[in-house]
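All protein chains but one are shown at their positions in the complex.
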Amino acid sequence: MSALIFELKDTPGQRLDLSPLVPARLAGMSRKDIEAVSIGTTRETLTVGDAFKVKGKDAQNIHFVGTDERCDKIGAELEGGAIFVDGDAGASLGARMKSGKIGVTGSAGVLAAASMAGGEITIRRNVGAQACGVALGETMGMKGGFVTVGGDTGALLGERMRRGPRGRRRQGGRLCRRPHDCRHARAQRGAGRYAGYGNRRGSLIFMEKPKDILPTFSDCGVMEFDYLRLLEKWLRDQDIRIRLGDRARRLMGDMAVLGKGEMLILA
Amino acid sequence: MRGEEAELDSALERAADLLDRARFPVFGGLLTDIGGAAAALSLAEKLGGVIDHAASAGLMRASKVMRETGGTPASFGEIRNRADTVVVIGKAPLARDPDLVEKLFPAKPGLPRPGDNKRELILLGADKAKTPKHVSATAVDSRASLPELVALLAASLREGRFDLRDTALRAKIDAAAARLRKSAFAVFVYDPAEIEEPVMHTVLEMVRHLVLTTRAAILSMAAPGNGDGVNLCSTWTCGLPIRTSFAGDVPQHDAWAYDTDRLLKSAEADALVWIDALAGDTAARPKGAAAIVLSANPTRAAKDDIVIEVASAAADHDAALFLPPLSGIGMVKAGKADKGKPTVAAVLTRIAELIDERRAA
Partner (left out) sequence: MLIELRGGRIIDPANNRDSVGDLFIEDGRIVAAPEGRTPDEVYDIRGKIVMAGAIDVHSHIAGSNVTLGRQLMPELPALAAQDGQPIAPSPASWGAYATGIRYAEMGYTTVIEPAMIPTHAIEAQIALAAIPIIDVAGLVILGNDDYTLELLRDGRGGGDELKDYVAWTLHHSKALGLKVINAGGSEASSSTTANSVSTTRCRTTACHPAPSSRRCRTRWPVSACRIRPMFTATISASPATWRLRSPRSRRRKACPFTSPTSSSTGMATAAIAASHPARRVSWRR
């Protein structure tokens, strides 16, 4: 069965709310019914058929083609199935998702993976501010799942994050996260100011020393971590090849709050 | 409109035409009283538009932190009368209210307060140049940024282990933290427009740490332009703060999406109602989209705007506004009532009636 494909016709005149276009809600719907689904965000009604050319059938395997930064809430509250975005995604990509897979060839907007509970998101290029942060109506950020970002992230990455590994290749923005009870690691090359601000638990792994390290992260010295070798192997199993080595400088923090977390800067 | 004033009725008709045709209007500025805010909310709901306030940035941060972890606010009066340690964070509180220290530290004490400590002011990230003489103040200031200073104070308060090369700063931070631990009632004052959410959370963590053994609270500075008043009005009307859209079946709040500047720049909004009608305050109309400007200062409009001169709240008519000393909404009597100019509420209500007529036809 061929994937269910939504090809964006033109840049929409309004932002689109694509949250109805998930496998759970489209299963069993006819092409005509799908095209009638309302996805506008203004009083000027806009349906799927107005904005997209719809092809294919398999609602468990959805492709968006040619989407841009006005296409919001792709995969929001996703529970199973796969969504592939050949283009950019707007705000709240995969927000509150529970399971399933989302892949984006381009970039995603703000609040990507906000309050995500499970599943996987891979974004080849950049994400906006507050990725893995707090969706409206929630009190916590990302609490499960796995997110990989190939490019840059914006400010406040991982705000109030609880769990879920997050790998990021390049530059991060300011005030990286305030995780609550985060157990998993992430590999980051470079970060903006004050990475780990308000960090209570969890590990932040940097491949390069971040600038403006908070003075409330206590330097514990360089140590060997078997855990890094295990993490490297596990990442390789997820198709992420990063050399982590086995030595890192450990900084404990954020001592301004609970401070049972750490920052590992690979030596 | 070529920058000339039109007759009020003609302007109202043109305004109704513009809004009736608009796909996604945004009501911005909202420098007005509670009555004006309520009328704007009602019209936005009728049209499926967005409401936003010029001082939203700080309001949105405070709102977000409150939803995530709540807060421990103390009323202005309670702080003035009972707090023995006041930590003013950053420069914005005193910039916003230069008399703030005088208000919080009255020269003659009012009501009795807990504990025996002499009242003390700690300025974190600001200098004490203009502190009144009768106030015992210490400034903890350095080249360190404000987020760092807050983190350092919090770490020292918890007596966590951390290193700081700047020994002079370390000494000041430790002294401030020691004072906080000894306080009977410590209060942290900050402006949400100046510090970001993670920093606010760290301040709240300090409060949580202190209340294990003593009393502590925060004072979040009120937004300019009756921002808090408008925000409260929105909340009690539709359950959501400003930066809310009424386009859908239910109102939707989105601090990022429903930002006036962003909506205009991206051309997602195709009409703007800019309200700038509050005594002693003003905000420039942002560029973009056809606009209806309700202003007590008509000269501030752009050339093609539909300009409607309105009364200035609290100057030309009595107004219900958020008053920081009350930590709530109060009534302000007009300086000299000018019944000649229509109020924001009257104008918006009339525009709504004209739109209803067009839609009934």
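Each chain carries a letter (A and B) given by its place in the written order, and its residues are counted from 1.
What we mean here is this: contacts are C-beta pairs under 8 Å (C-beta built on N, C-alpha and C of every residue); 3 or more make two chains touch, one makes a residue touch a chain.
The model shown is predicted, which means the values in this text are computed figures rather than measured ones.
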Residue, one of B:Ala129, B:Val250 or B:Ala361, that touches the chain absent here: B:Val250
Touching residues on subunit A - with respect to the absent chain: 136-137
Positions on subunit B where the hidden chain makes contact: 34, 38, 63, 66-67, 70, 72, 74-75, 77-78, 80-82, 106, 108-116, 184-185, 207, 211-217, 232-233, 235-241, 249-251, 253, 320, 326-331
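Definition applied: only the chains that are shown with their structure count from here on.
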Distance from the mean Cα position of subunit B to that of subunit A, given in whole angstrom: 31
Complex interface listing, subunit A residues touching subunit B: 13-15, 40-44, 70, 72, 91, 110-111, 129-130, 134, 136-137, 139-140, 156, 159-160, 174-175, 177-178, 193-194, 197-198, 214-219, 253-257, 259
Sites on subunit B touched by subunit A in the complex: 23-24, 47-48, 64, 67-69, 144, 147-148, 150-155, 158, 160-164, 196-199, 201-202, 205, 245, 247-248, 253-254, 256-257, 268
